[in-house]
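Please see the structure below; I have some questions.
A single protein chain has been omitted; all remaining protein chains appear in their positions.
Letters are used for the chains, namely A and B, taken in the order the chains are written, and counting of residues starts over at 1 for each.
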Amino acid sequence: MSSEEIRMKMALGGKSEMNGQSTDDGDLCVRNLIVDVENVRVLKEVSFSVGKGKSMGMLGPNGSGKTTLCKSIMGVVKPTKGYILFGKKEITKLPPHERGKIGISMVPERIGIFPKSSVEDNLIIGAVSKLAQDNVKDMLEFIYEKIPILKEKRSLPAECLSGGQRQMLSLGRALMNKPKLLILDEPSQGLSALYIKKLRDLLQQIKKEMSLTLIVAEQSPIHIKDLCDEFLVLVAGQVSGFYQATDVNLSTIWQRYIEG
Amino acid sequence: MTCSTHTDKIKAFKSVVVLPIVIVICTMLVSFGVILMLPHYYRLFELIFVFGCLITAWYMVYRFLGVVFLGVTAIFGTSAYLLMIVQPIFHSYLIAIVVVTALTSCAFVPLTYLLLRTKGSYFALLTLGLNLAIPQIFSSLEASVFRVSARFVVATEFEKLASFLVVSLIFAVLLSFTSVLPKMRQLYLKLLAIRADEDAAKSLGIDAYRYRFLTLIFLLLVVSFVGSLHVLQYFRVDPSIVFNLDYTVIPLVGGLLSSHFSSIPILLSVILTLTLLYYYLGIVVPGLFEIIMGLIIFTVFVVMSYLRRKGGA
Partner (left out) sequence: MGFLEIISFVFFAGLAPAFISSFIAIAMNEIYGITRVLNLAQGAFMTISAYLVYYFFASVNVHIALAILFSTIITAFAELLFVYALFLSGILRQDDIKIEESSIIITFGVMLFIQGMTSIIFGATPKAIDIGKKWSILPGLDSIGISVVIASLLIFTLVNTLLFSTKFTVGRWVRSTIQDKDLANIIGINIEKIYLLVGFISGVITGLAGGFYALLYGLNPYFGLYYTIVGFVAMAVAGIGNHLITFILSFVIVEIQSLLGLYVTVGVAACLIYIFLIFLLVVKPKGLRSGLR
């Protein structure tokens, strides 16, 4: 066995503690992740796994570490200890642009667009992997089909879009990369009920069509209860609970979340 | 940047009130050194006083305004050159120093007023531009109006020494007296508030621009004063001698080091070290002093930032 394989086996402990799955292409496995930001321990030994094609909701109040966890998976924040495995590859020390190339994309917390660039340019920028760059036209057509408003405003500067439209653009940009894993950090923040529903429906559609692994961080389980297969509850940087959608009902998750 | 702890407030208080007393200590060192112990090193001690004043003034502007003032040479040189032009009128170096200090400060007030309206980084670069522009004016004046290529200090060594001691002592006493006035405490609190959160300070009715302006006036006065005092140490004076970029570099480096490791002993050590480096290296090996200063700046910012990042990670 190579040293890399030994480390992976040790990290997994033979079987995942959470759901019994071993890693496969498209699986995400986080083990004993500790993240310190400016000498403050934000994440304390967080461990979980998400299987390929599954969707996980990450719930927690403000300051629970959801954004830091999302950023750690994306590589923007470097963990102090622990491992992140994506498929058969350890990606703990990989920079964000390398993670983009292997199929991880993120829709960040605040609405992330490049305001002076056009809508179409904003979408094209998202194609960072080689696969995505070779299929830019096809992916553009796919995004325009799913989000028609972006086609209407393709040549306008992105700053002309409304808040909801900008969030759609941010999502479209992340999808342009043909990701295997898509991370969304509080995508419903600041959106009207109409756009939240649009976003949710779109995510459900795309999840099936693209066999996407989804991680959606939200403060409230209301917006993602029908979207996610599993739920991770984070409180004060620690995993408070991990539930399958079929195992518990919403009120139980909500209670756990409130009680912390 | 917030400044919410009691310790920070004490540090800031020390910066405004205690630092002028540092200048007094430097002056005392000069007096003792010159008169009693090391008369041959009079020039060195005089430099300690000059650089001590420059570094202290620059440091206070950097600390309270958060701006980098790179035009010290322009003010210093203007004051020095004006003294040479004005002194024959008054026949007395002492009176000329007082008049020139006031004149130079007033001359730079409108420019300072304008420059403060630009944003921080532009302010720094525009003040650097002053160091290029002002010497040109004097060179042109000397060539076309006064028709002289250089001027000469016609004071005896005793007159130079006496002027220096008397004026510097008066300056130091005045500064220390002013610093302990009750108004100064109010001033430091307001400067502290502006530095911590300018918007919040403005909403409390504190005129941030006015207090920034006052702090810069302090810098103008101190630099003009030491410029006019320091020129007495030369024999031959022309624009290239008094408009020397070293008078900007030394306060910058000294002020930066003092702000990174802020304490009175550090400030005094910095003043002494830089003066010694300048005194022994600046003249002996042209260029070596600049290399060392450049390396210090690079190390303080870049290397320490890298080490802090690695340590944090």
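General remarks:
Here is the rule we go by: a contact is a pair of C-beta atoms (placed from the backbone, for glycine too) under 8 Å apart; a residue touches a chain by one contact, two chains touch by 3 or more.
Please read all numbers here as calculations on a predicted model, not as lab measurements.
In terms of the touch definition stated at the top, the absent chain reaches A, B within the entire complex. Residue A:P95 is the one among A:G63, A:P95 or A:P148 that touches the chain missing from this view. Listed residues B:I89, B:A102 or B:I137: the one in touch with the omitted chain is B:I137. Note on the undisplayed chain: of the listed residues B:I89, B:V148, B:A200 or B:L288, the one touching it is B:L288.
The chain not shown here is touched by just one of B:I25, B:V86, B:L165 or B:I297, and that residue is B:I297.
Taking the whole complex into account, chain A touches the unshown chain at residues 71, 74, 76, 95-97, 99-101, 105-106, 108, 112-118, 121, 124-126, 128-129, 133, 173-174, 177. Chain B meets the missing chain through residues 66, 68, 70, 111, 114-115, 117-122, 124-126, 128-129, 132-137, 139-140, 143-144, 249, 252, 256, 285-298, 301-303, 305-306, 308-309.
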